[in-house]
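Dumping the structure here so I can ask a few things about it.
Only one protein chain is missing from this complex, and each of the others stays in its spot.
Up next, chain A:
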Amino acid sequence: MRREHRMNVIPKGTWVEIERVLLRPEDRAPNLPEETRSCPYVLRISGFLQEDGEMGAEVTVTSLIGHAHRGVLKVVNPSYTHSFGATVPELLHIGGRP
């Protein structure tokens, strides 16, 4: 049991992403469209874990410039996976030299 628990621990110093609600729906700016006002205003930020932590727990991270931020641990080793996307055939006729 204890050993299993240890396996879920993310070690101090790991590069992670946290999330924090900055404004609850009722605290948001006036004059927002309904679909925006009904959602919390959320921050995501990456940094190094200051202490051992678990997914879903509130933790503190140190950002790339050394600033501390608190939030809920969401992602371990956050990565950029954006791409060029699936080929859009509608572009391929443009400027062709058949």
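Quick notes
FYI, a contact is a pair of C-beta atoms (placed from the backbone, for glycine too) under 8 Å apart; a residue touches a chain by one contact, two chains touch by 3 or more; residues count from 1.
Just so it is clear, contacts and distances are computed from a predicted model.
Of "Lactate utilization protein A", "ATP-binding protein", "ABC transporter permease" or "PLP-dependent lyase/thiolase", only "PLP-dependent lyase/thiolase" is the UniProt protein name of the chain excluded from the display.
Although one chain is not drawn, its touching partners on chain A can still be listed: residues 22-23, 27-29, 32-33, 35-36, 39-47, 63-67, 80, 82-88, 90-91, 93-96.
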